[in-house]
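Report on the structure given below.
Complex shown without one protein chain; remaining protein chains in place.
Our next item is subunit A:
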Amino acid sequence: MLPFFKKDFLVYWRDRKEMAIALLTPIVIIMVLGFAMPNWVENPTGDLDLKVAVVTEDDAEDGLERFRNSLDALPLAPEETSSLAVSAERLLPSAMLMQLLESEEVRAFVSAIELDEEAAMRQLEDGDVSAIVTFPEGYTLSTLNKWLLNEGEGMAVALTAEQSSTEVDMLRNLLEGFMQTVNLQAAIGFASGGEAAASNSVGLIGPVGGRETIEGFEMVTSFQYYTLAIGVVFSLFVAMTTALKAATERKERVFHRIVLTGSHPIRYLSGKIGSTFCMALLQMTFIFIVCHFILDLFPARTVQFWLGLAMVALVFCFSVASLSAVFTSLAFRLEEATAGGVMTIILMMIGTVGGSFVPRFVLPQWIQLVGEWTPNGRALSAFLQWVQQGSPEVVAAPLLQLLAFSLAAIGASILLFPRRGRI
């Protein structure tokens, strides 16, 4: 296994011209795209549009009334009672949340309409809305009890979606962020001196998030997008280069010599996988680091962020490496020119649908769906999600899928590898 890897890696490494092209071309392309079309992907909320149905099963007036009535039963001073009653009206939870949903920042990517439950479900099924936010029955009362009296567990709004998407994830983050912040502030308020303080601090909470960011969600700049997308697509080319080098090995009969040593095809393929993995990773690392230093791509990010980025890159490069094994087997099955053509077509196709050449949101819906199933598409989403949300749970699924793809591809390459007498 090791001799094959060493040989393949050296063959790559010695080809200085090709190395230089492989490392510099993507950087040039990123620069050109980034400066030529700076606003194409900047601020993606402008292009995101999440239609949300808001279903209110709760009667807010009634809840408020019952909260006020419950205050009378408590052993409180009259002024406390009346201050809490005023706070309750001001902090009416469903109103605050609606206010948040209709705030300028959130309106940029969410449009909310109020519907009854039945209509909302129908529209969700028809795809007219992508998610439903439901205020469950008793929401107002239970939330006010939690916020103002620190009683009970409170209640969460429910978010229903047919399928997960970046927008739905954003909305979920938004709702969770809202709840957490309010609950936290209330808790701090209680700890530091009573209900009045609580109501004050709660009242300070405006719409969550600042101008550029929505809580837990970073915008992707066009340079970031191009760097990730171009980095991904150029890795795919490494898989093809490997296979073309294998075709040369066959043409120049070194492959025959290898067969004569009685080496197993798996050892041969593993050399291809190993060297492709290293070359793809080297290339990607180079692209990311150079672009980061030239463009200040990911300012003020944590070590954890970089580790996550590296993790996605590692897994993706492994899938590229396994793709190179498939291509190598193909190259042995076909004439060299045919193999080159077939590989180019495959790469162009998965490159396009996977969003490596143009941002995916400009593509028709069904192509976007197909694109999600290409390794480069998966990897690009994983990269983008990591940059936007930095949450391991979000990228775990695409990474596992990439690993599954890799194993399947390696299996396929072994099956495709020509048997003796047909090389």
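Methods note: a contact is a pair of C-beta atoms (placed from the backbone, for glycine too) under 8 Å apart; a residue touches a chain by one contact, two chains touch by 3 or more; residues count from 1.
As a working rule, contacts and distances are computed from a predicted model.
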Looking at UniProt, which of "Cytochrome c oxidase subunit 3 family protein", "PadR family transcriptional regulator", "Membrane protein" or "ABC transporter ATP-binding protein" names the chain we cannot see? "ABC transporter ATP-binding protein"
With respect to the chain omitted from the figure, which of A:Glu61, A:Asp116 or A:Glu252 is a touching residue? A:Glu252
Those residues of subunit A which, in the complete complex, touch the missing chain: 2-3, 6-7, 10-11, 14-15, 252-254, 256-263, 420-421, 423
